[in-house]
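A protein chain is absent from this complex, but the other protein chains hold their places.
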Amino acid sequence: MLRSKSLSSKIADAVLISILVAIALTCVLPLWYTLSLSFSSKTAAAAGAVALWPVEFNFNSYQQLLQDSQFFKSFWISIQRVVLGAGLNFIIVPLMAYPLSKTVKDFKGRNVLMWTLIFTMLFNGGLIPLYLTVKAYGLMNSVWALVLVGGAQTIVFNIILTINFFRNLPSSLEEAALVDGAGPWYILTKLFIPLSIPVLATVSLFSIVYHWNEFLYGLIFMTREEFYPLQTYIQQLVVSVDPSTMTEDQYKRMSELSNRTLDAAKIFIAMIPVLVVYPFLQKYFIHGITLGSVKE
Amino acid sequence: MRSKGFAKHYYAMLIPGFIWLTLFSIVPMFGIMIAFQDYNPGAGVFGSEFVGLETFRYMFELSDTVNVFFNTIFIAIMKIIGNLIVPLVFALMLNEVRYMRLKRSIQTIVYLPHFLSWVILGGVLLDIFAYGGPINQLLEAFGINPILFFGRADLFPFLVVGSDVWKEFGFNTIIYLAALTGINPALYEAAGIDGASRLRMLWHVTLPGIRTTAVLLAVLSLGNVLNAGFDQIFNLYNPLVYSTGDIIDTWVYRAGLLNLQYELATAVGLLKSVAGFILISLSYYMAYRFTNYRIF
């Protein structure tokens, strides 16, 4: 690389860097805002006085949070959901992507099957039939309902990404293995999967983020709060209610108990796992997503 | 070919995934029938009376339908364009930074918002753009009257697009950055020897180097033309901006689950699926024609 050291270039650098840093700062803002809200006093938060700095700094929210057993129950359910969901995703995605990465010449049924997958990705019967189906399987209140329903709706995209990665692996590798008499299972498990860690890490990350952040299915397939995953638990805390459908004493309870600072503390804690996971997977998925989507 | 006889193994690999998708994606599709029925929950999907295209007739009579489809496409297309160009520009800017540490930190920070759910970001955005919020305080300092951002139907689509691009640009930047690092440094050196300025290098070396990436990403995103982002809009909108902000998914959710209009919700959802299928097919063939590459 050659470096130009002229003054104008230095000014350009300075301008550039300040713009980039400013943009980067906007990306930390929501996190910071939630954090300062969680450390503020209840009255300040209710009056909307908190902006970028905690008002009347205190730890009350976090002390209260420690006593909220449902929060930790939900946290645990979300962890289970993420582990099962991402694990299943990790197994099924390469299993399906490998045969489907073949050409029609090598695998005749390939196109029909592929379009069937696309079909399942786009069409659905709506929430009510889905509810009936899950109930018929006896999966109500089970974390498997969340894992399997949510997973089925996101896996096709992950398969497409992985197919593209597989196709871009040098074909000579597979041919050499075939010459040595290797079967498809051997090629997949011993050759393709080890070479595809970047893309598998990427789709795992997608799966983790999806299962962690999704809230609607928790609301639909769980009949009681004790089974809610974390985002569902948080969503029901922060959504406001139409008072005309409430009776006076319900409203009274609501307003006495609404607690933005505690909510903020919960939201902040809920962000942590994803924030912890992504730096670890980062180095893989930069590679994974690029090779998956682009043939250079 | 040596791989003859592998087909049965390929099918075996696909079986677990297809069972999963059949159970959780295909079976619930029996609910599509609701769109053609006068659905009576007491009688169920299999006992309700069929009314042919009655629901579709009513659907097209509703001024809402056209409006909702228009909003969806408008917002989605703007998002696609924004999500292609902004990360590209950002990647190019970031690529000019020579301090590796800074470059890496900025890159890590800017895709933080990608990992946060709209349940969480929605609340933060509403606060920041509130009438007395930081943005309006800034405007007032410049003598501009405060603006009711999320109450203005004319501004709402742009706020949605803007905030989505803000959330996602960091993530998309990664793809471009990877493509940029793939450009042969010798090309820059040659240009440098010819005395090219930074801008000229950008134009003649960098941009051509990532053209394929950009084209492919654009084509891939076509499938998203009918997905304007349920989670985001659901957490940001209000009746004031229904006229420009209500999209198919939010509309279907309200109609089907909150207003008990099952038939209408299913019909609109079905229309969306059909249109989505057409678009995906279209982008599949376009990608094949322009880049000679099959995306799945």
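So that you can tell them apart, the chains are marked A and B in the order they are listed, and the count of residues begins at 1 in each.
Quick note on the criterion: contacts are C-beta pairs under 8 Å (C-beta built on N, C-alpha and C of every residue); 3 or more make two chains touch, one makes a residue touch a chain.
Please note the rule applied: contacts and distances are computed from a predicted model.
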{"item": "Protein name, per the UniProt record, of whichever chain is missing from view (\"Cytochrome c oxidase subunit 3\", \"Putative aldouronate transport system substrate-binding protein\", \"Polysulfide reductase NrfD\" or \"Electron transfer flavoprotein alpha subunit apoprotein\")", "value": "\"Putative aldouronate transport system substrate-binding protein\""}
{"item": "Contacting the left-out chain in the complete assembly, out of B:126, B:218 or B:279", "value": "B:126"}
{"item": "Omitted-chain contact residue, chosen from A:39, A:131 or A:144", "value": "A:131"}
{"item": "Among B:5, B:41 or B:208, residue touching the chain not depicted", "value": "B:41"}
{"item": "Hidden partner interface residues of subunit B, rising order", "value": "22-23, 26-27, 29-30, 40-44, 46, 58, 61-64, 126, 130-132, 146, 148, 150-154, 238-240, 242-243, 254-262, 264"}
{"item": "Touching residues on subunit A - with respect to the absent chain", "value": "43, 46-49, 70, 109, 112, 116, 127-128, 131-133, 135-138, 219-220, 223-225, 233, 236-237, 239-255, 257-259"}
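Here is the rule we use: only the chains that are shown with their structure count from here on.
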{"item": "Centre-of-Cα separation between subunit B and subunit A, whole angstrom", "value": "15"}
{"item": "Touching residues on subunit A, where the partner in the complex is subunit B", "value": "1-4, 9, 12-13, 16-17, 19-21, 23-24, 26-31, 33-34, 48, 51-52, 91-92, 95-96, 98-100, 102, 105-109, 113-114, 117-120, 122-130, 132-133, 137, 148-149, 151-153, 155-156, 159-160, 163-164, 178-179, 183-185, 188, 209, 212-213, 215, 231, 234-235, 238, 267, 270-271, 274-275, 278-279, 282, 285-287, 289-290, 293-296"}
{"item": "Interfacial residue positions of subunit B with respect to subunit A in the complex", "value": "1-3, 6-7, 9-11, 13-14, 16-18, 20-21, 23-32, 34, 45, 90, 93-94, 96-99, 102, 105-106, 108-117, 119-121, 123-125, 127-128, 130, 132, 134, 166, 170, 174-175, 177-179, 182, 185, 188-189, 192, 198, 212-213, 216-217, 220, 252, 256-257, 262, 265-266, 269-270, 273, 276-277, 280, 293, 295-296"}
